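Everything on this sheet refers to the single structure shown next.
Just one protein chain is left out here, and the rest sit where they should.
Right after this comes chain A.
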């Protein structure tokens, strides 16, 4: 079933702040096997000009996708999440995410398309810090596969 086009341009309220912790960054860096000291050693991060340890570039997805989840779960939108796959992902950074950040995400539905029975949803997540400064924007393209394509 095609998604409701009237949702295009809809912006959801900002999320409650997510506090970025040093140990969460360490856990993520270890999970991707990345030993870059900027992720775990505050002195190494400072030597690179950062106020504290920074997060790997894709770390913020966990935060933006959780915010997008509220969009995806909106019953009025009617997206069948069991058929959803991740199509594209893009980030544009004003600065890296770092320990101590308290980040909020504001999600907007940028586009809704239907191609070959697949529903395609583009969600933009604007991430700001506690001072209201922009940190990163995440664009996530989700594809809900047509039911007929399932094996």
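Following the convention adopted for this analysis, contacts are C-beta pairs under 8 Å (C-beta built on N, C-alpha and C of every residue); 3 or more make two chains touch, one makes a residue touch a chain; residues count from 1.
Assume contacts and distances are computed from a predicted model.
Note on the omitted subunit: UniProt lists it as "Dehydratase", one of the names in "Dehydratase", "Glycine cleavage system T protein (Aminomethyltransferase)", "Branched-chain amino acid ABC transporter substrate-binding protein" or "Glycolate oxidase subunit GlcD". Checked against the full complex, the candidates A:10, A:66 or A:113 give a single residue touching the omitted chain, namely A:66.
The chain not displayed touches chain A at residues 27-28, 30-34, 36, 38-39, 47-50, 54, 56-58, 61-62, 65-66, 82, 85-93, 95-96, 139, 149-151.
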